[in-house]
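Yeah, one chain of the complex is gone here, protein chain that is, but the others are all in their spots.
What follows is chain A.
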């Protein structure tokens, strides 16, 4: 529908909706087209994928076939080769057997073997001989070495000996003189010592005797001293006990007298106290009687003074009241 024609017939609002509708329609068309294209593409890709799949499968199958064929071929070839080899072997074996079977061949073979063993023996003997020779050589060599070693050692010892002798010869006389002197000194010393020893022994013997005497004397003196000490002690003890007994007696007497005196004094004191108490009591009684009389007198006088005045003299003072008091 043309816009001009549309405008002439309808309002603007509807034009807008018309445009919107057209846009929507176009969009729908586009999406349909897109779907269509997608479908086409899908089909095409699917077909191609199938084709490719088929081709790959074919290729793989061909490869597998090829591999199998090759394997078969190889096996076949291998078998042929093996058969051929077997044939060859059989032929050779046959030939060998034939050769072995013939007499001449056997004789020749024995001869050959004998000859070879002889050769081997000879060779062995030769070898052994060579070995022995070699051993002998080695032994000789060792002997020589040992000899050489011994010689050198001897030479060395000899040389050492010579050297030692030379050194010794130089200082032998000196050594001898010194030795003699030392010996002499030693002898003198020994003699001296022996003499001193004898003297000392004598002195010791004398000292011994003296010492034994002194000890005896000392022992006796000690005994004696002990005896006298003991006697003196006994006497003193006796004296002491006597004096003690006298003292005790004296003291007893004195204490008796003292006790008697004390008892007497106490009795005297008691009597004095009693007399004093009695006096004081009498004094007190009289005093209280006088006091009471004075008081009664005072009362009487006061009553008399207030007689007829109407004053209440003997009023009781006011008592507090309350639960505690009650």
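One rule holds for everything that comes next: a residue touches a chain if its C-beta (ideal position, glycine included) is under 8 Å from a C-beta of that chain, and two chains touch if they have at least 3 such contacts; residues count from 1.
Operating definition for what follows: contacts and distances are computed from a predicted model.
A.B. asks: Which one, "Ubiquinone biosynthesis protein", "RING-type E3 ubiquitin transferase", "NEDD8-activating enzyme E1 catalytic subunit" or "Nucleoside diphosphate kinase 7", is the UniProt name for the chain you do not see?
C.D. replies: Of "Ubiquinone biosynthesis protein", "RING-type E3 ubiquitin transferase", "NEDD8-activating enzyme E1 catalytic subunit" or "Nucleoside diphosphate kinase 7", the absent chain's UniProt record names it "Nucleoside diphosphate kinase 7".
A.B. asks: Which residue, A:52, A:122 or A:205, contacts the hidden chain when the whole complex is considered?
C.D. replies: Only one of A:52, A:122 or A:205 touches the chain omitted from view, namely A:52.
A.B. asks: May I ask which residue of A:22, A:40, A:70 or A:117 touches the chain that does not appear here?
C.D. replies: Reading the full complex, the residue touching the unseen chain is A:40.
A.B. asks: Could you please point out the chain A residues that touch the chain left off the display?
C.D. replies: Looking at chain A, the ones touching the missing chain are residues 34, 37-38, 40-42, 44-45, 48, 52, 55-56, 59.
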